[in-house]
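Of the protein chains in this complex, one is absent; all others appear in place.
What follows is chain A.
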């Protein structure tokens, strides 16, 4: 009996034919939300050479680009000035490489504050801070798991210097509240039913609404809602979608 109890999980593991079966390729897209920077050049390379390069204006997102898993070098230039030069790993799966912050005049590459340096040392990938609102790369994992027929949504506050925000998502009298959307971290993902939802963004702990919009939710998708400030100083939302792997 005891041995049976031990062998059941082995048999279960071995008998199953594999799950989500992610393809053995990396897919990434680049989202340009460095405030008001309209002349951003990106380049992704590995030891074999440049894999992808291009130009992006503010609030523009590339399509997913495919490459083989490995370690890559990402360089970001603004007006030909190198502002970010990062080594990143990309495994199989989908990623959004989100560029946020604000460029200083004569910005040096990879400029970081002392606070950010200390957090990098002690917390690594979880040590992201506002970095004094200087340009930085936030890597978003586009993997998600959701009940069939539903979808997920997450918010990202990309507005340097603006206080924390909160969000309320409403559909047919049911409201989901995301209490804190803090620069530059993605919020937790929340499950939504399909259909039209109204979305309201507030200053955190305040009844003051900064955005009132609506969006249609389809099934089995991850919606990433990037909150940014437009040239009229109004807060807006740019939504990008990912399908289930």
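Here is the rule we go by: contacts are C-beta pairs under 8 Å (C-beta built on N, C-alpha and C of every residue); 3 or more make two chains touch, one makes a residue touch a chain; residues count from 1.
The rule we apply is simple: contacts and distances are computed from a predicted model.
Missing chain, UniProt protein name, picked from "Pyruvate synthase subunit PorC", "ATP phosphoribosyltransferase", "APC family permease" or "Gas vesicle protein A": "APC family permease".
Of A:54, A:91 or A:161, it is A:91 that touches the chain left out of the display.
Residues 2, 5-6, 9-10, 12-13, 15-22, 24, 69-71, 86-93, 95, 118-119, 121-127, 139, 141, 143, 145-147, 191 of chain A touch the missing chain (whole complex, contact as defined above).
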